[in-house]
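Note that this is a trimmed complex: some chains were dropped, and none of the rest were shifted.
Think of it as A, B, C and D in the order they're written, each chain with its own count starting at 1.
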Amino acid sequence: MRNLVPVLVVLAVIAGLWYAAVAPMNIRGALMVAERSGETVVPEGTSTRFDVSVWKLMADNPDHIHLAYGLDRPRLPTPGQVAGELWASTGAMALEGNGFSNRSLIYHGWITLRSTLWGFLLGTFLGLLGAVAIVHARVVDMSLMPWAIISQTIPIVALAPMIIVLSSQVGIDGRGVPKAIISAYLCYFPVLVGMVTGLRSPDRSQLDLLKTYNASQWQVFSKLRMPASLPYLFASLKIGIAAALVGTIVGELPTGAISGLGARILIGDQFGTPLAIWAALFAAAILAGILVTLLDVTQRLTLRRMGVR
Amino acid sequence: QDEVTLQLKWVTQAQFAGYYVAQDQGFYEEEGLDVTILPGGPDIAPEQVIAGDGADVITTWMAAALAARERGLGLVNIAQPFKTGGLQLTCLKSSGIETEEDFPGKTLGVWFYGNEYPFYAWMAQLGIATDGADEDGVDVLRQAFNVNPLLEGQADCISTMTYNEYGQVLDAGISEDELVNFNYLEMGNGMLEDGLYVLEEDLEDPEFADKMVRFVRASMKGWKWAEENPEEAAQIVVDNDQTGAQTLEHQIYMMGEVAKLTEGSEGALDPADYEQTVATLLSAVSEDNPAITEEPEGAYTTDITDEALGGDM
Amino acid sequence: MLVAAIVFWLAAWGMNVAIANSPGRDTTPARVMVPLMFGVALLVLWEGLVTAFNVPGVILPPPSQVAQTIAGSTGMLWIDFRQTLLKGALSGYAIGCVVAFLVAVLIDRVPFLTRGLLPIGNFVAALPIVGIAPILVSWYGFDWQSKAAVVVVMVFFPMLVNTVQGLRETDAMQRDLMRTYGASYWQTLMKLRLPAAMPFIFNGLKISSSLALIGAIVAEYFGSPTHGMGFRISTGVGSLSIDLVWAEIAVAALAGTLFYGLVAWFERRVTFWHPSHWH
Amino acid sequence: MSGAVVSARDVDLTFRTNDGPVHALSGVNLDIGKGEFVSFIGPSGCGKTTFLRCIAGLETPTGGKLTVNGMSPDEARRARAYGYVFQAAGLYPWRTIGGNVRLPLEIMGFSKEEQARRVRDTLELVDLGGFEKKYPWQLSGGMQQRASIARALSFDADILLMDEPFGALDEIVRDRLNEELLDLWARTGKTVGFVTHSIPEAVYLSTRIVVMSPRPGRITDVIESPLPAERPLDIRDSREFIEVAHRVREGLRAGHIDE
């Protein structure tokens, strides 16, 4: 809360800069519109203007600058336009009762969310499993850990189409599952690394203590390693869910997905409707914010219940 | 009812109106078929989908299908609803392009993903280098499936389909007299677009062949219905669009343009068209872009269309 | 074939178990051998499965075929590597990291900015920034510049957040020590806070390195010249040259691993003093 | 001397490290009788902790013979023959004080009622009744250390091994805990092995003081305390006390020359 004022100020500054950038970014489009409606524009002809700098265009056509703030297909929309589009494709549609139609970002957000959650679950599960194995068996540690790192250097985008085909071959239709797999692929790594650290966080004397009780491996795990790793777990889950969302969106971008926020971005690109891209981008940002915040709240509640400050 | 899965080459749009109409109007049902239509998109290769058993039949361009065939995937053309193609290169006059001679030194946007073969064939014919190293060659830009490069002044020419991207260029505010179009078909480099392809080995099964006969018959019925009722067909397409991004207005435009391409076809492949496609491809075999290197065999069959359409004729 | 592959796999695993429990397990050869064996065993298993189940090459080629493709198209792979990784990813990575570092030092100097920008930076670092790829490609054109731009934006925030956090990492006593010397801001920065921030800075550099790879390749899907790894991968899928796709994947993974290793090596040299290296 | 609770004969322990072998213990001979309070004192690195860990079966001597209750230390560990108190309290922060004291009881499979009873009693014993539901960070360092002693006492082993339990506390709190520990020892009659750095502490608490010296770790002196069993705090100003302390200091200094 202490940070509220500075954050708002910084946001305001960003919005201001953004707003100022709209004019130069969109001046060409604005002049095209002006020219089509019969106004005089210097110089004439869309393509002749390609060679003129935006600053000169703005200086020469001051009367038309305002058009840059209301283009249908702006290179850079104003914050207001983005908000308007976002509202039109979420809230407004929900009010009309169309919240779940395929034109609504709520629907597409839900598709993305679903894949993200599945990927997150799968990735977290794999990450936890790997971490437990790594902590308990040296062979696994030595064999797996380097490959876990290497796995993250593989451009997952390249695998996306193949994952789709492979999973359809084993009888899984649709793109939900492949997307979840990609998102799990990006998600498992932070969980694995975080949990290896977490499960190893008990120091020697804490482990020795249990040894003096002659505790079994399982007791060491359940009574010491697991609770000790909880703070690490949450930290990695927060990174993990963000990674899972990136995974889903990357999975939607080049795989020709037809629904989901990534698909909206892609289709916005194909149809030349930048507003749709921006709205989908912001929807994705909001989704990420919600997910991370939810985990944050869960973390606070859990840790407080466990008595950790 | 027999199940059939159709993988389209692109997203749901009037380009595939015939199939959506056939499904919507119950033509498939009449033939005892339960058809699932899978929309495609960039980086969905129908050839790969069918290889992975994800579909029974696909629509694709003949060049891509022949290329896949040479790589060991036994694709066979069973029908060709598109008589002519809509692919063209759209250039800005202001870039100084009037004719083919003006290309050297220019930047041209090309679609890849199996759509590049006609372009390379054409350039080979013109003797223009495409590797970007040659002064007198052209710079090839792998164009995403949009028209931004032209609008942003990043390319002098871009690929468009008459029924889609060309409309987008006009919509964006560039007028027709600022543009020059090179239609591949008119240049003699046309290649068959959007045919129906199945796997050779599937076709050996008479039951499957029979299914395809009925499928092609119903699909063509859908196409003809769409040609006659463009507005309704466009509406059907929009209703089937899961992206929620298609507009009726644009689909009506597209339907009108697509109808011009399907008009001449009853569904059967004209062997002469096939020969021309193969000849064009073979005329332009190059290191970089070998679509095919030798004359394909058994790449099409007219058996299905003969049986499907024979009755009507 | 499959049986042979499985037998090989089991043997390799058994050998790894033996090495991992032997006294020499902490030596460098052991540290290299074990993961290497694991990887080789995986490849053999892949080869065995693909041949045994007759998986078509257009779906999943066996590693042997991929190896042949790599050997046969080094020229093309090099061109793609240069375009995507050297021009797109590396330049974007360098610009993004350097700028983020400078901005971090700047906002660290102004508490108001730290408080205002850091929460935002933290938030943005968690966003799926790849989504801006189409926008930046339409702004900066289809060549490597737009790829670099995507990478700059993607690596900026993780780097910023890590650096700022690192600069705050010194404990109160270390800072007080500087105060007892009446040290200036710059002296404190150069002699205390930067060295202390190094582990964090390197963490940022490591995270950014894999982001840069993804960013550069994804951006090529939205327009590129006729070379580049993203270009080759996507057209490779289109023309069913899946072996070429895997060849590119292998190059990317190799390059990514080498780069990561390089950063890690520098990290060890620079932060040799940090307890995390002691074990 | 089979009657001894702990019996060490020529115990050696060498750690292999990257920098070569470290002789942590060399030729250690010692018997600890039932009910004795034996302190180990010596400069850092002389092997006090190592020897205590050997007794506890946490480290295995590389030479010599060591028995605990007539068994090998490892068997004794499995038989849960001792409670061990580490230097830092080492309470689990996610467990309440009660939960921490209950930890060994859970692991050893005591019944729920028995657990509850013992937790209550042991906390009472170390004067922490009423703090059962509190979390470690809600207690002062001294109270935390008491809780960790309670944890070692809860399952009522006959032997108590303590490795610098009060090292982190300030002198006054330490005095108080020393007094209480002595009291507890007198009441329960446990055998105690106690590692410390502090001469007054060693002298005040022990019936016998073992002085050790490093490189290699060995016993240089064993001092019997002439002090009576009853020891008020100000016994530390007494002549006997000062004499014993002096002797310990001399022993220490002798072993320390080489550093």
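Heads up, the rule we're going with is that contacts are C-beta pairs under 8 Å (C-beta built on N, C-alpha and C of every residue); 3 or more make two chains touch, one makes a residue touch a chain.
In this text the structure is predicted, and so the values were computed from the model without any measurement.
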item	value
Full-file chain stoichiometry, since only one instance of each kind is pictured	A x1, B x1, C x1, D x2
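What we mean here is this: only the chains that are shown with their structure count from here on.
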item	value
Minimum number of chain-to-chain contact steps, chain B to chain D	2
Chain-chain pair with the highest tally of contacting C-beta pairs	A-C
Whole-Å gap separating chain A and chain D, where each centre is the average of the chain's CA atoms	54
Centroid spacing, where centroids are CA-atom means, of chain C and chain D in whole angstrom	50
Distance from chain C to chain A - Cα centre to Cα centre, in angstrom	18
Touching two or more other chains - residue numbers and ranges from chain C	59, 134, 138-139, 221-222, 234, 237, 242
Where chain A touches two or more other chains at once, by residue number	75, 161, 165-166, 169, 254, 266, 268-269
Chain A partner contacts - residues on chain C that touch it in the complex	13, 16-17, 19-21, 25, 30-31, 34-35, 37-39, 59-60, 112-113, 115-120, 123, 125-135, 138-139, 209-210, 213-214, 217-218, 221-222, 229-230, 233-234, 237, 242, 245, 248-249, 252-253, 255-257, 259-260
Touching residues (chain side chain D, partner chain A) in the complex	53, 56, 58, 77-78, 80, 82-84, 86-88, 90, 92-96, 103-104, 106-108, 135, 137, 155
Touching residues on chain A, where the partner in the complex is chain D	205-206, 208-215, 219, 223-224, 227-228, 230, 306-309
